[in-house]
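Missing here: one protein chain of the complex. Every other protein chain is in place.
Note that the chains take the letters A and B in the order they are written out, and that residue 1 is the start of every chain.
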Amino acid sequence: MAEIVLDVRNQKTSFVTGRGMLAAVDGVSFTLERGKTLGVVGESGSGKSVLSRSIMRLLPGNALVPADSRVVLNGKDLTRLDEGALRRLRGPEMAIVFQDPMTSLNPVLTIGKQIMEVLTFHLGMPKRAARVRAVELLKAVGLPQPDVRVDQYPHQLSGGMRQRVAIAIAIACDPDLLIADEPTTALDVTVQAEILDLLQRMVRERNMAMILITHDMGVVAGRCDEVAVMYAGRIVEQAPVRDLFRNTRMPYTAALLSSIPRVTDPPHRRLDAIEGRPPDLINPPPGCPFAPRCKLADAACDAGVPPLEGPGRHRYACIRPLGQEAAA
Amino acid sequence: MADVSSSNRGTAQAKPEIDRNALAIALHRKSRSFGPFFWIPMCWLILVAIACIFAPFWGLPPADEIDWAYIQSPPVEGHPLGTDNLGRDMLSRIIWGGRVSLTVGFAAPFIGVGLGMILGMIAGYYRGWADEVIGILIDAWLAIPGLVVLLLFSVVFGGSLFMVCVSLGLLFIPTAARITRAATLNYSGREFVLAAKAMGASDFRILRKEIFPNIIWPLIAFILIDIPIAIVIEGALSFLGLSVKAPTPSWGGIIAEGREVLETMPHIAMYPTIIMFLTVLCFNLVGDAIRRRLADVREGAI
């Protein structure tokens, strides 16, 4: 069996708000092997970004994580580490690429400086060597004229180029885990595929594990080994990518899939947006969180939160799964 | 707190953790009612105000009466705060001086913010050349240090209490006008103003009925900030001897007199310094508390 890079067990993250506790991530568990990519898909507000920050341990002050949540990276339990030890892991062992490259680079520092500081800080490289390495990294992420760009400021680069810089920063110290948090959402459609291809190539070349977070089922299709669908802070279906697309069990996943526009669709076809709104995470419904919006739900769905179970690697949290109506 | 307890009921399995959470929520929601940092300063201010307003009724020796038996005296019987370098009763002088400080402190911001509001509304509502001219006047106003403006005025107009109030008030015009202009600009494009215009309301009516009620709250907060500033500037002016004319006592003036004998009779400078510091500090604290409360109320209303 391949080496397990990341093991998340029962991660819960809540925020203290004026109205009460908001459970943004509510008991998420999964493992990720080296060289593999896990896609995490969900609508906005489903908790996928909070999950990525929970793994990085980059949560704001009003976040609460109960003591039985575990995030184990390369055998080290991140929940037990102090801030200094975590800092030494961010960069060399885990790194993140944020959604919006327009705001995630510091406007007053040259991009070279923003790459170099990771190298000097974590690897103790002297400045001159770090600069040479920074240019190499920019070249590796496909930035044209890297030796010119290295001295430029973020505003002099286009969005796609900035995201390449952000990726260069993330891979600078050869992390074992790369989290890409909606890396293409803010970019032009034409650039999206390039950036996704770049990420995929980096994962292969450097043998990293990657979590690719997105709200777009179309993004995960060709680029992930496994997909986890999140809804209301929980994973509601998780499967190898082929299984998920072929034997969709969870009605929510089916709804997400049907919202991808197809080339074969007639023009101006209305997208099947999912009706209703996600549940209030401060006062969640007692049963399956998707039940109020689910066409197949019945009274049993409101009885309790269904556990994430299933045969083999295909697990789903649903008592009325699709494709098994006959068996039920 | 009602909704908090009900939200806890939903997930009431892990008891101790929930209690901690409830505490965290309670802390977050900590009601923003006025605390001791409002009431203690408020008490001091009321005390000072009563002392000053009813100054003639305390049976104090007149502020300019010289007691030849006690010149430059530390506190003694009959002079609880001692006497100054001419033998005048310190307590009486401080209380009578406080009347000047408080009068200026309240009058000047009202004058300034009132005039600034009018200018700002004109600039923000009519735009165009009126805006440009008022903008230049305000910039010019800001380019001269406030104290210099006051010096000029004190030379030209002399030092009556009324003139001190007016010229100090003028200092508050630029900022008040800028705030008003921005707010007016914001509101004059809103639907309810356009609707009033469409109904044929006059400009004056629109400014008074539609815009004024919306911009008044930030300006009231602004007056609250300005009161201690006005007291401080009046103090500086009278310290330089350019506020109300001697022998009318004022806090800055007493401090200036005390400065001459700081080495031998430090109490003459120190008592008014302490009183003035406390008063200004309390105005700042009270103003800050009210300002936050206003902000909370308006936030809640939206």
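As a working rule, contacts are C-beta pairs under 8 Å (C-beta built on N, C-alpha and C of every residue); 3 or more make two chains touch, one makes a residue touch a chain.
What we mean here is this: contacts and distances are computed from a predicted model.
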Complex member absent from the view - protein name from UniProt, among "Phosphoribosylformylglycinamidine synthase subunit PurQ", "Copper-exporting P-type ATPase", "Methionine biosynthesis protein MetW" or "ABC transporter permease": "ABC transporter permease"
Residue in contact with the excluded chain [from A:34, A:76 or A:90]: A:90
Contacting the left-out chain in the complete assembly, out of A:108, A:189 or A:299: A:108
Per the touch definition above, residue among B:115, B:147, B:166 or B:290 touching the missing chain: B:147
Of A:117, A:182 or A:243, the one touching the omitted chain in the full complex: A:117
Subunit A, residues in touch with the chain not shown (by the definition above): 56, 58, 61, 86-92, 95-96, 98, 100, 103-109, 117-118, 121-122, 153, 155-158, 166, 169
Residues in subunit B touching the chain absent from view: 136-137, 139-140, 142-148, 151-158, 228, 232-233, 235-236, 239-240, 242, 252, 255, 258-259, 262-263, 266, 269-270, 273, 276-277, 280-281, 284-285, 288
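Everything that follows uses one rule, which is that only the chains that are shown with their structure count from here on.
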Inter-centroid spacing, subunit B versus subunit A (mean Cα positions, whole Å): 53
